[in-house]
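Partial complex: the chains shown occupy the same locations as in the complete assembly.
Read from first to last, the chains carry the letters A, B and C; within each, the first residue is number 1.
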Amino acid sequence: FAVIGKSVHPYWSQVEQGVKAAGKALGVKTQFFVPAKEDINAQLQMLESFIAQGVDGIAIAPSDPTAVIPAIKKALELGIPIITLDTDTPDSGRYVYIGTDNYTAGYIAGETMKKLLNGKGKVVIGTGSLTAMNSLQRMQGFKDAIKDTEIEILDTLNDEEDGARALSMAESALNAHPDLDGFFGVYAYNGPSQALAVKNAGKVGKVKIVCFDTTPDILQYVKEGVIQATMGQKPYMMGYLSVAVLFNMSKLGVTNTLMMLPKDRIIDTGVDVVTPENLDDYLKYMEELGIPVKF
Amino acid sequence: MEYILEMKNITKEFPGVKALDKVDFEVKDGEILGLVGENGAGKSTLIKIIGGIHIPSKGEIYVGGKKVVFNSPNDAFSKGISIVHQELNLCPNLTVAENVFLGMENLGEGRNNFLKTVDMKKLEEAAQNLLNRIGAQFSPNTLVRELSTAQQQMVEICKALARNPKMILMDEPTSSLSIEEVERLMKIIKELKKQGISIVFVSHRIEEVVGICDRVIILRDGKRVGTLEKDEIEENKIIKYMVGRDVELFPKHVERKKGELILEVKNLKWQKMVKDVSFKLHRGEILGFAGLVGAGRSETMQLIFGINKLENGEMFYKGHPYNPESPYDAIKNGIALIPEDRKLQGLILQMSVKDNIVIPSLRRIAKSGFVLDEIKEREIAKEFVNKLQVRTPSIYHIANNLSGGNQQKVVLAKWLVSKSDVLIFDEPTRGIDVASKAEIHKLMEELAAQGYGVIMISSELPEILNLSDRIIVMFEGKVMVELDNSKRNITQEEIMYYASGKKQLVNP
Amino acid sequence: MSKQNRAFRELGPLVALIALGVFTAILNPRFLSIYNLQTLGKQAAIFGIMAIGETFVIMSGGGSIDLSPGSMVALIGIVSTYMIVHGIPVFIAILVSLGLSILIGLWHGFFVNKLKVPAFIITLGTLTIARGMAAVITKGWPIVGLPKNFVMIAQGDVVGFPIPVIILFTVLLITHFVLEKTVYGKHLRATGGNEVAARFSGVKVEKVRYIAFVVSAFLSGLVGIIVAARLSQGQPGVGGTYELYAIASAVIGGTSLSGGEGSALGAVIGAGIISLLWNALVMLNVSTYWHNVIIGAVIVIAVTLDILRKKSLARSK
């Protein structure tokens, strides 16, 4: 079975762990691939190579939902089951989608921010890409969630997936907008960059931070109360479930597998909103899963 | 119309230099016109103006009586003017044939637009014809980068001929040719004249000018200072106009004593260019190297200087085995090589005259070996600029903007500054005017008299014959003969004989 | 190098390409499946066409290099699809986009020829600006809803040959002819070899350079359209570091970075090697984290071996 992720990133390395764990538990061979950076063309290239190779099943997180449709259709034609994880492409005819989509996660982040700011304030978004679909969807969800409030988005800062630039930009933003109330960090390194900037500027608690992912540094900042909330998607679960579903499809047949799954063919893995209050619970939960976070 | 080309009141200014000052210039139909003057007098500048490379600050140009403005080389070509530039201008990555017909791949038939196909067979045939005509021995499909300087010079000449011009301007075409090629070129020039083609001929070898020109125009300091008609042309007249005084061409030989053995090489071999070379050099002597173009003299010296790695043979320097890794080693040991190709090997064109002069001696001049000493550098540069009469606005002028001969002087200065025991001069006076040449000869004699070991490669036989104590003649990478010239009794014919590969002198 | 050796210029990279292919095919015979070869061909077409354009610019000499191809792919992909989804007929949209590419090429040529700005800088400007513009036009979102006749450009095939491959061969044929057989080819080499000498010989050096930049920009634009059709959408983020791969392809194929030497065929072989690597690393199940390491190593090794080969060839002569 092959699983294709989006980029070299802690998030995808957790997916990989899930994939490997499932492979081991089920006694099957798994392959996990990601391009170095989000690159739909490279992903398509990999997808096509896997199809050519004739693997038993593919799970893909398309960087772009439409671009992969022809290749997915081709795979299904050839009898290779395909499911999606993390990002869906319903029109492709994929069998199942596993994950919480980025839009929903972004929406929840927006709701969280709304609560933190009591529906009023000024926010700057930091992201690593203005073109990658996950970034766009998270930002869109976030914006939709705060649409009818008095929360104003002052600026969106694109650091082109460069952590150092993210930090510089967060610092500059704090400077440009002394009355800033919140940061929204879209990529895993955005949260820590913003947290560091806020901490160095002595504005902890004054500038609220909502961000994505649960890397150790983020959780550390959550513990310190610099980051107020982070969206933990469940990459490990997505990876594990993808292999499990594909395994079932190959062993029991596609139709039989689908019968066991929800009618809308979406397996929602949900989002953990990790806050200083529930951090300990989250850590315990992760430990139970067998992927303890140390920091 | 008598004048095929007429220029009036031409002035050309460069930043800081007035290269030409109200010069009138005219070329008659079918004449061979000599253009002479000291280094930096403005000859090349004048020729570049005719070629559409420089645009004059003031003045008018008439071709066939009609006023023209040349903005690009193509403007000049279209009027039937071809130029052989002083500095070689070939594309090293292209073949001889491609270079000869560059810009006229259609061989003059029809329009030469970009999408026309090139018939390489035809080009090569045509190039072969031209090469045969000037007696060149290499094939038209060799890459130019594999040719020696002299061979490249011949390609330049072919290139000018290929354009079927009404007029050819040759800026020092003979400076890198040896006697044989020069003679052939002279024949060609006369032939061209018979075909009604006008030639403008620039040379510092005054005897060539005397031998071939119908009329001579002399420039000094950017001004036209004289014209000599056919019957007035004489060597000392020309020189007097040029320099403004009499010059003793070959200063009297200074007596000197042959000292101890300083350098000995045995059976040197390197690739196909150096096959078997052995010789000895003593302090206090000038050892001349003669030979035709491609005899491998330069390559031999580059072995001694550490440019190329020795493949076979031995060298002894001051009695010890010697095998330099790099020129750095050679210089550290006290061996200097004044290279033959000033643009490629001699100068860093974008650097100032001063920086060029001090480069080989920087470590010695610098404080504690690595901190530059500007003041000392300046003094040294000034001293040698004066000594060699380099014509430059200041020592901070970049080398690229000097005239060819003045560049050559900078190259010489560079090596005279670096105190060396063995000095190897490879074509030291190439492109240098008569007066300065005499100065340089004097300098070389002085160096020998002071006990330095001096080696001189030269394709100018009079130079070799007048200066050398011993003469080695090379042919195809081998030493043909070693001649004792301490009495200055060797003749040109003798040398030419060995240089063409013949072993026994039957009939001297 | 004599005439004969010219013909064998591309031998080194060709051998490398074949060796890589055979190696992969032995380890995983599915490498040779039609479908995989089609995939490979499409990818090679993308890099190959860009690499040919890059070859023109690099050959023109003076350290010229075109850093813009990657961004051009994104921008032209966006511009063409933007027009199409706004109701402009596919054919006209393509013509206009290619026209825009040509203008950008002329813009590069203008700065290099007239203002003496290094090609590196002006095309770096385009790299940044074009990518920026792609984001400005789309706000980052892909442009979708393209008609079938547009996506066919990349997704269709003729008797099994994907259309991009056919485009590649057409471009290769034309450019090979231009470089090897025409006056322009000679003049381009001359300009790259010694600009001053070329100018003194009456070569219209500026025009030669303009054309080189236009060819490169035009071919990048063409690739932009192919990529958009391949992805069924205009993607503002596509083509990230393609320029580096295009340059590497050209150099692997024997183009000298100092100008004057180069071959369209070599560029395509170079692009083939890089595309094959991308494909083979997946086919051979190499861990994704190692991909970059291996690609980097292969590029270095390929170029180094070719240089050593040429050197020993020159020596043995």
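The working rule: contacts are C-beta pairs under 8 Å (C-beta built on N, C-alpha and C of every residue); 3 or more make two chains touch, one makes a residue touch a chain.
Keep in mind it's a predicted model, so treat the numbers as computed, not measured.
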Labelled copy-number formula for the complete complex in this structure file: A x1, B x1, C x2
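Definition applied: only the chains that are shown with their structure count from here on.
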Chain contact topology (line, ring, star, complete or other): line
Distance from chain C to chain A - Cα centre to Cα centre, in angstrom: 34
Computed distance of Cα centres, chain B from chain A, in Å: 72
Averaged-CA centre spacing for the pair chain C and chain B, given as whole angstrom: 44
Contacts with two or more other chains, residues of chain B listed in rising order: none
Touching two or more other chains - residue numbers and ranges from chain A: none
In the complex with chain C, residue positions of chain B that touch it: 51, 53, 72-74, 77, 83, 85, 89-95, 98-99, 102-106, 112-118, 141-143, 159
Chain A contact footprint on chain C (complex, rising order): 28, 30-31, 33, 35-36, 39, 43, 46, 134-135, 138-142, 144, 155, 227, 230-233, 235-240, 278-279, 282-283, 285, 288-289, 291-292
Contact footprint of chain C on chain A as seen in their complex: 8, 31-42, 44-46, 48-54, 64, 66-67, 69-70, 74, 129-133, 135-136, 158
